[in-house]
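Have a look at the structure below, then the notes.
Excerpt of the complex: some chains, original placement.
Going in written order, the chains are labelled A, B and C, and every chain counts its residues from 1.
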Amino acid sequence: MYSIRTDLAVEARELYKGREIPGVSVEEKHLEGIKVTKVKILNEEGEKAMGKPVGDYITIEAPGLIERDLDLEEEVAKVLADIIKEIANLTENTQVLVVGLGNWNVTPDALGPRVVSNIVVTRHLKEYAPQQFGDEIRSVSAISPGVLGITGIETAEILKGVVDRIKPDLIITIDALASRRLARLSTTIQISNTGISPGSGIGNRRLSITEQSLGIPVIAIGVPTVVDAVTIANDTIEYLTEELLKQTKEESPFYEVLKNMSQQEKYSLIQEVLTPYVHNLVVTPKEVDLLVKNISSIISRGINLALQPGLTEKEMNQLLH
Amino acid sequence: MYSIRTDLAVEARELYKGREIPGVSVEEKHLEGIKVTKVKILNEEGEKAMGKPVGDYITIEAPGLIERDLDLEEEVAKVLADIIKEIANLTENTQVLVVGLGNWNVTPDALGPRVVSNIVVTRHLKEYAPQQFGDEIRSVSAISPGVLGITGIETAEILKGVVDRIKPDLIITIDALASRRLARLSTTIQISNTGISPGSGIGNRRLSITEQSLGIPVIAIGVPTVVDAVTIANDTIEYLTEELLKQTKEESPFYEVLKNMSQQEKYSLIQEVLTPYVHNLVVTPKEVDLLVKNISSIISRGINLALQPGLTEKEMNQLLH
Amino acid sequence: MYSIRTDLAVEARELYKGREIPGVSVEEKHLEGIKVTKVKILNEEGEKAMGKPVGDYITIEAPGLIERDLDLEEEVAKVLADIIKEIANLTENTQVLVVGLGNWNVTPDALGPRVVSNIVVTRHLKEYAPQQFGDEIRSVSAISPGVLGITGIETAEILKGVVDRIKPDLIITIDALASRRLARLSTTIQISNTGISPGSGIGNRRLSITEQSLGIPVIAIGVPTVVDAVTIANDTIEYLTEELLKQTKEESPFYEVLKNMSQQEKYSLIQEVLTPYVHNLVVTPKEVDLLVKNISSIISRGINLALQPGLTEKEMNQLLH
């Protein structure tokens, strides 16, 4: 068996094609060029329906980002900052650890480490020169722990170790996601207060990074940077069978053949097409390097705005380097 | 209309499924873990059948390269060196310009520039210190001219300009190709004496880089590093319809529907699946960065062995840096 | 013998310590945080005095750039744009080729290629879609030809070849320079209309890149990114002997010793200190990677502003990628 992967709550919801989902509430807001959707999974029923844990999933969709519109980029950063502030219940003294998940050697998975490299990091300044860096600066630290394949250590274990030592009040993770839709690549941002579940993201983690496992709230920011090739192949099958069904009379025996084509049959087909890589293939626009670069600078901007409201742009820039 | 792209002569030939192709001769050789196929397009008839100009297309296929077997890598480099020597009719005094085609900012297109960065470059040494660097060293120069989108200049124009100035006897180009088959990615190398035609390679060039346009022979080395997403979608359709045809009786009206599904219909379907990127989407293994790195070091090794038979490994290494 | 290298006209002039220099006129302008000095070498006498060819050398000095002040960065970009426009006599139809000199693999020498990667390149757009990209866009192309050591070809030869093919009206080169003063690193920009002489820049070119050699005017933009270690050692000697001279009576025989210490003696000393690298050593701040990144984005911004006054910021950004 196989499943079409999506890490996005808005996409899990789309599978319901507009029908109401039990245990799930949805709220939409439209700004200029930006759509903000808040999916709340309210209870166990909602968890089952959506395949995701109880919690809030807010999605920013800004298709215009594909065109490098600087005004829109700044606008998205501000919307992101507002959402972070709200979902994180930030107070003045909340100490934050920003975590860039993913593998910096693999372009579409390098989103997290890239964002981290542009976060205004202040924890050491406040610690070593508290008079100079006072209350207008929040204590922020940041790490990119790498991935299991290059460290031999589960990311969750590294984080648990670091959290136990430096005791932040909140973690914000940034991760590259897989989407079902090409149009979302580098134009959609999901913010949730549920942390990271095993198996999500491009990196296939085995342990969860959540309030339960780490003892402090975890805000997870994710951006789709790839579509699984399995998704593309599967969608092609879906579209084609739909097309064929339209042309076939319902009483035709062939109608039954199409209708009853099992998941297993579909998967065998996909496997044949995608051999020898199958589950390891991603579909990306050729210019993925650039797309990841742009969206990661928007996200680090948004996080900096959320975490350091007391700093001017100039001060931020000076601290950045 | 659309066409499934392949830059490989062996794949163009596969479309004939074993049937003889008029105007084309094929020869295969099997070494341990390496298959060498020589496709000769002999005349206009062959050109039409294959969609490629008259000339020799030699392909090295070594699926084992995917497993990082150092012995196999060295073996492939040597086979490549032998093929280059043969196809290029190298004499002692042949001055060679090695050209890395492609965009160094786009991982799967960076193959050419990466190879060039490991070529033993000697032209300046021979020119400025002819006594010290004598006949045992061949004059080799190397450039990575960039791509139209980042220079505003057709690669062929830059090369024409450089060739007119420095007057080499032979050009060897290295380019990333698109394949029809995932199994070929970074494991197949094509060497041809026909140069580069417009539209081939990942970079979509508009002018040819050939003996005709440059005035000197052009050996083109290419390695598939991506499969077009259109190919994956198309293959899925092909496999599915084939599967369905098997289950359908020939007299069934549905059989006709499937048989007669037009290219246009297929393409509309593919377009729907791949919107908004369609022709700009590539399918790659996640670890493409690594695959490109490995195969490019094999190719630069092969070229260095072919061009500098008079140098020991040690001397090569010292000249390399 | 040895000489302390400077590629900057303002530094050559400083050696005269305020005295008037025959054949040289100097003009200074002070803006907020920016000093602009225009050194005009008027005739052969001036050439000899300054060790540089007849022409205009305009220097922008903005020490504040070291502090990442975004407003100052934008201001410097605008001042640079104005100077380029003036010195280049740009008309609407002037077609420009921007050339990034230097080696992209060597951080302090990578300035030129980095600038080029952010130039708005339009030549191909105007050529292939003249109706769509009209008179409000200037034809600009851009290349980074590499350095002799990695291509085996003199940069001047590559440029001559390209210029002969694509026939631009003007070349703008960008190059990393050596300075005598650490305070100038990444905070000083020199613009001249004399092109590039052999031996200047970090890359040690042997052929000139000038109007005389290429047939079209060459504007050279340079930024110091390193100080030769020889300069540091030499300065230490100078300062020390000066200090000692102050403490020594003029009639003392030792005074004579110090006064008459020959260049040769000084150089032997320096050689001893800097063995085994001597002429290949550079002094840089640890954070040179960052400094080069910042100043190169200022310069590409300045060039884009100068060359494309008809484009809005938004249009520039869209064309950039």
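We take it that a residue touches a chain if its C-beta (ideal position, glycine included) is under 8 Å from a C-beta of that chain, and two chains touch if they have at least 3 such contacts.
Just so it is clear, the model here is predicted, and its values are computed rather than measured.
> How many copies of this one chain make up the entire complex, given that 3 are placed?
4
Assume only the chains that are shown with their structure count from here on.
> Indicate whether more than half of the residue numbers at the chain A-chain B interface occur in both copies; give same if so and different if not.
Result for this pair: same.
> How far is the middle of chain A from the middle of chain C, if each middle is the mean of its Cα atoms, in Å?
Inter-chain centre distance comes to 44 Å.
> Let me have the rounded angstrom distance from the C-alpha centre of chain B over to the C-alpha centre of chain C, please.
40
> Between chain A and chain B, what is the separation of their C-alpha centroids in Å?
Chain centroid spacing, chain A to chain B, equals 36 Å.
> Which residues does chain A have that touch at least 2 chains other than itself?
Where chain A meets two or more other chains at a single residue, that happens at 287, 290.
> Give the list of chain B residues in touch with chain A in this complex.
Chain B reaches chain A through residues 66, 105-109, 182-183, 202, 229, 232-233, 235-237, 239-241, 243-244, 247-248, 252, 254, 257-258, 265, 269-270, 272-277, 280-287, 289-290.
> For the complex, give me every residue of chain C touching chain A.
Within the complex, chain C touches chain A at residues 67-71, 287, 290, 294, 313-314, 317-318, 320-321.
> Give every residue of chain C touching chain B within the complex, in rising order.
105, 117, 121-125, 139-146, 148-154, 157-158, 160-166
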